[in-house]
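Shown here: the complex without one of its protein chains, the others still in place.
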Amino acid sequence: MRHPIVFLLAALAAVVAFGPWAPAAAQDVRPPANATQHVQPTPGGPGIEAAPPATMRYPSITGQWGEIVDGERGYVSIPDKKAGRLIQTQGMDWLSWRSEEVRRYGAYAVAAMLIALTGFFAVKGRVKVDSGLSGRLIQRFKTHEIIGHWLTAGSFLLLALTGTWLLFGRPLLMPVLGADGYALTAEISKYMHNFGGFVFMAGLLYIFLVWVRHNLWDRYDFNWIIKAGGFLAKNSHPPADKFNFGQKTVFWMVVLLGLALSVTGLNLLMPFWFVDEIELMQWSQIVHAGLGMGMFALMLAHIYIGSVGMEHAFKAMSTGWVDINWAREHHSVWVDKYVAGNNPERRGESRPPTDGEQAHGHRSAAE
Amino acid sequence: MLVKKRSGSANGPHILSTLSAAVGGAIDRRTFLRRSGIAAGGAALAAALPVGAVRQAQAAGPAAPAGKIEMRKTVCTHCSVGCTVEAEVVNGVWVGQEPGYDSPFNLGAHCAKGASVREHAHGERRLKHPMKLEGGKWKKISWDEAVNEVGDRLLKIREANGPDSVFWLGSAKHNNEQAYLIRKFAALWGTNNIDHQARICHSTTVAGVANTWGYGAMTNSYNDIHNSKLIFLIGGNPAEAHPVAMQHMLHAKEKTKAKFIVADPRFTRTAARADEYMRFRPGTDVALIWGILWHVLDNGWEDKEYIRRRVYGFEDIRAEVAKWTPEEVERVTGVPGAQVKRVAQLMASNKPGTLIWCMGGTQHSNGNNNTRAYCILQLALGNMGVSGGGTNIFRGHDNVQGATDFGVVADSLPGYYGLAEGSWKHWARVWGLDYDYLLSRFHSKEMMEATGIPVSRWIDGVLEPAENLEQPESLKGMVFWGHAPNSQTRLPEMKQAMEKLDTLVIIDPYPTVASVLSDRTDGVYLLPAATQFETYGSATASNRSLQWREKVIEPLFESLPDHVIMYKFAKKFGFADELVKNIQVNGEEPVIEDITREFNKGMWTIGYTGQSPERLKEHMKYQHTFDKTTLRAVGGPLDGEYYGLPWPCWGTPEMRHTGSANLYDTSIPVAQGGMGFRARFGVERNGTNLLAEDSWPVGSEIEDGYPEFTMAMLKKLGWDKDLTDDERKAIEAVGGDSANWKTDLSGGIQRVAIAHGCAPYGNAKARTVVWTFPDPVPLHREPLYTPRRDLVADYPTYEDKTFWRVPTMYASIQKNDFSKDFPLILTSGRLVEYEGGGDETRSNPWLAELQQDMFAEVNPYDANNAGIRNGADLWLHGPNGGKVLVKALVTERVGRGVVFMPFHFGGVFQGKSLRDKYPQGADPIVLGESSNTAQTYGYDSVTQMQETKATLCRIEAA
């Protein structure tokens, strides 16, 4: 490990990957005084999926409920006709999915991404601006685009954080914070998640409208794909317009995943407003949490490449002004158009070109 | 935060200490209710209940926190089962409700309504103070203003149009004392225009049954059903109307293996629990019963010996029943012949069997025929006067039996004494008033002895021109004293009638539909009455048992108990002294116990004389000593008495008669509740003996039939020497030899007769032929609005006639064919969550939440034909021009061609909500169309019962 960041990422990956299972034994940190049978089957352990509702352990009750078909609906006089459903056993499946698969594979996804990024960083180091910085700045993003991005990104980070807080809190955080402490943070998380969702949806809609025309695939993309964005060879910089294929992929992933999360999220936020079936609520939850974890992992890569992973990249979303050399390496077509259009330029910091090999790692540490 | 104390270890600051600190006055009732969190520890019930209730699975020990929790025992006010309610009261606030496990009637059980009666103490939607309608707006007024203004207006009507122009509409929600007092009140006002819900509930039962064997009431009891081998239920749905009764019926079904047969046009919740369900066409009860009886007679399954000894006129019945061959029965009723035969077989081979009916049987233009047909079937099977048999007629309201007994009816004084001169004189003696004074209160002697207008017809009493009425003037003033007008048919006409009235007075805990139905802008008064939880007194359950209610809480808001309001008006009208001559008055409240004692002195006919307040209170106190099946106390201070002293409880309280659990039971001595049939119809008719033959209650010194007891008869028997001097004096005072068991105010004649093992009312045969009725032998007659035009010629209705002071149409309606435009049969019934017109129960959020929409049940066949989907809105039109907008409940529960609506809704009229017409804050939570907006004309030929169970309608998608 040559770099503190490497260590940090690796450690985080380990925690995420093994966290949910590590403290399983310590789950009941503070059982109520008379909570004697605090049964919590270990996820993945025998029984959850197979077990019928636990009451059926009593033969007398089996007699009554045994005849009732799962999902059978009866008449109820109250307006909530959902209440006419006597038994839904797929809640047990949902429970198992939520407690096991979503947690496990979500954690795997994030951990795998962290490991991959750590490895990538360890091997490849930071992507430099090969041709150095010219000190000539051009405007890559206008202020409204930057605001749109950060609305989406910021709210997503909040949602990802609060979402995982709720998903992993009981096994991971409750032992640390205590039941009451965690409950308080969970409640706050829920509210932040509920309100943050609307900010995210607004941001998502905005960046979609602003950037969709730049994210339609064009003739440069094939070449970009063939060259894997230039990552395979040194000093290879396949041409691209305002967004290269990799960025377009991120864009569409964000849009599509974001849409799916928004739809399922709204459904969860307003239970039974849009659907009548509890199955759809359960599916919404699983899809929401699963895709959320997936998007979390994906966004880690995006964050990596936009910050630590590539020199100068962050400028694009901080000031909006980037060095023309950096731009030429990644978005040559766009730069040509920009220059040809006599667009404004500014002066910025300059730096001579360097040998990437030499600077690897050490430079960034010095920065 | 997560520290949960182990159950049972109660300690720490108790809620009561918080309370006692707060009780200084700052705490309001609502806060208090919300804060209440405790209850006295219920004593663990040792014995398992017969029906297997689970109690105290693990009596966890120290519960009872010290505190001023008072347990008050009262009786649910929602139906006639008479479930005991145990109220926990802390500092005058009703904080909790416990199951009344000791009560033999309910054994702790309740239905939705009974389990929610504590909501009365919240009373958020109650009528809170007297109000009057002025310029279309409700205006708050004081009680004094209210009594003065209403009093002046009614006196003005009396002055101008005579006493018969005011209608006093009493209530089955009165307790016995209030019911008795309001009948007296109407007498002192000078009219027989007084009536109550029984008219539209079981009036045909009372008339039909009383004219068959003497008394018009449930003959046995809910508990006695435990002994039945067969339960035949027709036109009733106890699962919704009397759920706690179902406990006893299911008990019989499970423990004694009773066969449970339900005959009903609807596959009710009750039918779902039955062994055999017969679906028949509404309005064909007589045909169905004769169809069953045809098989019984055809096979010789009737109890011939029983009929010989105890039944009169059976040959006439044979002749009529012979016409009802299986084919004809199927043609008229729609029931397959094989099923009728199977049921007849079951009934013949499972004895004793009980026969139960409710309003499905009574609410017909030939309702009196239905009720008599049921009785005759039971007589033929020999099921009368035996434990496990009988006609168990489930009454509706909590005290409809009592209110009927106390004569809140247009055709009788208290105790079914009637309105003849002798009856008036009897009650004048009891009341300590001059007969001539009473007479002076009336328009004339003729009006004094003429039956009044029944509640079902008050509309016509207003709308008909005076010359069509058999009274001097039409009705000008209407006093609704605890009555929901939406429980009556023909609401569009009622609206007109209300608008035509001079004065409309509503005395009720809730504003009721009466306050919003009409478009009046003036002359409507709302006076808040207290519920029965805010006063005390006795109430008679369906099985004739009296139960004493304790006052749970003080009247809420400005409401007053009915008897206080009566006293206020009596003062205004100038007959207060006469009203309470024998009754002490505290402030303005006549003392309830004194009223009880007064009616104890006059109600000889039906044996309401032995139930003194003291005895009734003891019965409540020692509830647990009564057997849950026989209702007889086993040991204890009340050993041998029946719970609630079911009437007839003969003689004076000092005689300590046990009450009579099962009527007409000759297997026990009269002193212990035995008796034969009542000798009410003379001793012979056309040369045939009407008295019992070779049948008498055990221990009778007269081993034969005998007429009712008179002084002359005592002398003849030589038993008069058993009379005490006081008794003899009292008998002389009422006419010596002509004095009889009904008029002897000392109870001496009754006492002596019983001492010799004889029933004071005689020992006669039941009569199957009621020669005083339009149809002496019960006949099937098609409803006025019938879909079966092919049967009208064979089974026509009656000719038009004028009776009960109003012209009444029969044939002139039936001759029109409505079935083309209105092809479906419309019937109505109850929901468990609501009661009656529903104003009270729809104002209770715990109940209202459970039924939020008025609906009509439609068979899928008819729904699809009309293009109506389940849950959609539909318009239901009635042939009288009324229409309702309701939700469709498409269900096989009703047969093809039949539509059912519950009758508890109100506050929406022909599609328009009347919510903004209620006084603010007193509108019921749930409003809905009243089924009776679409219900039609049609009245029983004897009692003017409305015909709601078989009319016609048309449905259209809305």
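So that you can tell them apart, the chains are marked A and B in the order they are listed, and the count of residues begins at 1 in each.
The rule is simple: a contact is a pair of C-beta atoms (placed from the backbone, for glycine too) under 8 Å apart; a residue touches a chain by one contact, two chains touch by 3 or more.
Basically, contacts and distances are computed from a predicted model.
Trainee: Tell me the UniProt protein name of the chain this structure doesn't show, selecting from "Branched-chain amino acid ABC transporter permease", "YdbS-like PH domain-containing protein", "Formate dehydrogenase beta subunit" or "ATP synthase subunit a".
Mentor: Missing chain, per its UniProt entry: "Formate dehydrogenase beta subunit".
Trainee: So which of B:102, B:119, B:398 or B:411 would be touching the chain we can't see?
Mentor: Missing-chain contact among the listed residues: B:119.
Trainee: Who touches the missing chain here, A:139, A:194 or A:319?
Mentor: Spelled out, the listed residue whose C-beta touches the missing chain is A:194.
Trainee: Taking the full complex into account, find the residue in A:146, A:161, A:202 or A:278 that is in contact with the omitted chain.
Mentor: A:278
Trainee: Touching the absent chain: which residues on subunit A qualify?
Mentor: Counting over the whole complex, subunit A touches the hidden chain at residues 27-28, 31-32, 34-41, 47-48, 51, 53-55, 57-64, 66-68, 72, 74-78, 80, 82-89, 91-92, 94-95, 98-99, 166-167, 169-170, 174, 179-180, 182-183, 186-187, 190-191, 194-195, 268-271, 273, 278, 281-282, 285.
Trainee: Just the residue numbers, please: which parts of subunit B touch the chain that's not shown?
Mentor: Considering the whole complex, subunit B reaches the absent chain at 1-15, 18, 33-39, 41-42, 44, 49, 51-65, 96-99, 107-116, 118-119, 239-240, 243-244, 246-247, 250, 254-255, 257, 259, 267, 269-270, 272-277, 832-833, 845-847, 849-850, 857, 891-893.
Going forward, only the chains that are shown with their structure count from here on.
Trainee: Would you kindly tell me how far, in whole Å, the mean C-alpha position of subunit B lies from that of subunit A?
Mentor: For subunit A versus subunit B, the centre distance works out to 70 Å.
Trainee: Could you list, by residue number, the parts of subunit B that touch subunit A in their complex?
Mentor: 1-7, 833, 849-852
Trainee: In the complex formed with subunit B, which residues of subunit A make contact?
Mentor: Checking each residue of subunit A against subunit B gives 30-35, 77-79, 179-180.
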